[in-house]
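One protein chain omitted, others in place.
All chains are identified by letter, namely A, B and C, in their written order; residue positions are counted from 1 within each chain.
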Amino acid sequence: MQATLELGRQVLAQQPFSQYLGAEVTAFSSGHAVLELPLRAELLQQNGFAHGGVLSYLADNALTFAGGSVLGTAVVTSEFKINYLRPAMGDRLRVEAVVLHAGRSQAVVRCEIFALRGEEHLLCAAAQGTITLLAQPAPRG
Amino acid sequence: MQATLELGRQVLAQQPFSQYLGAEVTAFSSGHAVLELPLRAELLQQNGFAHGGVLSYLADNALTFAGGSVLGTAVVTSEFKINYLRPAMGDRLRVEAVVLHAGRSQAVVRCEIFALRGEEHLLCAAAQGTITLLAQPAPRG
Amino acid sequence: MQATLELGRQVLAQQPFSQYLGAEVTAFSSGHAVLELPLRAELLQQNGFAHGGVLSYLADNALTFAGGSVLGTAVVTSEFKINYLRPAMGDRLRVEAVVLHAGRSQAVVRCEIFALRGEEHLLCAAAQGTITLLAQPAPRG
Partner (left out) sequence: MQATLELGRQVLAQQPFSQYLGAEVTAFSSGHAVLELPLRAELLQQNGFAHGGVLSYLADNALTFAGGSVLGTAVVTSEFKINYLRPAMGDRLRVEAVVLHAGRSQAVVRCEIFALRGEEHLLCAAAQGTITLLAQPAPRG
């Protein structure tokens, strides 16, 4: 598998929830992934900020994409933790994920989420988690 | 503030993202909250399971509700960690959150997420996090 | 492998760091482990409480013991998160860990740490993490 932007977009296009929210892959290469999400009214909480669940979705998905870029596309998020740093307001959110360490079947990945408004981009959340390669069925022959 | 199911439903009704996903509060009392979410095609990932971001939304929101039940409704999630235990499939998801410890301005809360199918309910994810009371504006007068 | 208190004590006796701190196993059965640690001056921080690193050691080790009770003794902690709830003071600390879910090669475990003083025991910290079975060398023959 070669981690290319085209492959990243194909994978995201197969996720109904990512389509429902409107996420986009804007970079995808070995050990690295960037997703973006235009903010709109449906993605907010009661105070006009992006809902924490929107940020945790972005963290989850970006960690998985970055992990998948080195492990293969059949991966799942095993776990992650996220710290919310600031209310997320603006035109769109961007999450950038980088692999810290990858073994044969697991990768540990970090990401940061930024709120973009015009030229400004503010760090809103940071996450760290584990991505696991799904067990492959034994080859038949 | 008295944490009642009616109050819990009012708060959830004010969250556009929770309405967009279709979440419901089914229990809300001091130190305890239960949310449910009927599963439908838009909430899945590419393998037909609920997307991890849907589960992390449920964790985030249930932790916040439980924390808010003891701290007051003006709360935010400061951080949480989630472990995914099984693929989440079924008719609906249920998340149950319980406050472990509450101080004056922060509460530490745990939750478990179950996938419900008919009579069966399977533990799919578990989370733990910190809920923080927003600083109140100084009284004027 | 049968998880017995005797086995738990044997494993702990092989950990130089646990001996250095003075930890004891007081319960060990399938899916469950309890460790205790008498508090003494060397284990404190500058304010007279148990150092956070002492609590994180207890969390790490109790999670691993509980995970090992279902996976086998050749396990490692892959990750955990801990929330500190109160300053830990008293005669001894006790940590109780319970397996939430175990697969073939990983278990997700939670624990709570209590400070004991006379009859009183106060919840001081709570943790959640992942224990992983070390890959076995292929059998030779």
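Following the convention adopted for this analysis, a residue touches a chain if its C-beta (ideal position, glycine included) is under 8 Å from a C-beta of that chain, and two chains touch if they have at least 3 such contacts.
These numbers were taken from a predicted model, which means no experiment stands behind them.
Trainee: Give the residue, chosen from C:3, C:34, C:66 or C:82, that touches the chain omitted from the document.
Mentor: In the complete complex, the chain left out is touched by residue C:82.
Trainee: I'm checking contacts with the chain that's been left out. Which of C:5, C:27, C:44 or C:98 qualifies?
Mentor: Only one of C:5, C:27, C:44 or C:98 touches the chain omitted from view, namely C:44.
Trainee: Touching the hidden chain in the full complex, which residues of chain A are there? Just list them.
Mentor: Touching the chain left out of view, chain A contributes residues 81, 83, 85-86, 100-101, 108, 110, 112, 123, 126-130.
Trainee: In the complete complex, which positions of chain C touch the hidden chain?
Mentor: Spelled out for chain C, the touching residues are 11, 14-21, 41-46, 51-54, 56-61, 64, 76-84.
Trainee: State which residues belonging to chain B touch the missing partner chain.
Mentor: 78-79, 81, 106, 108, 130
By definition in this document, only the chains that are shown with their structure count from here on.
Trainee: How many Å are there between the centre of chain A and the centre of chain B, using C-alpha atoms for each centre?
Mentor: 21
Trainee: Roughly how far is chain B from chain C, going centre to centre by Cα mean, in whole Å?
Mentor: Going by mean C-alpha positions, chain B sits 28 Å from chain C.
Trainee: Just curious, how far off is chain C from chain A if you go by their C-alpha centres, in Å?
Mentor: Each chain reduced to its C-alpha mean, chain A and chain C end up 32 Å apart.
Trainee: Using the touch rule from the top of the page, what residues of chain C touch 2 or more other chains?
Mentor: 81, 108, 130
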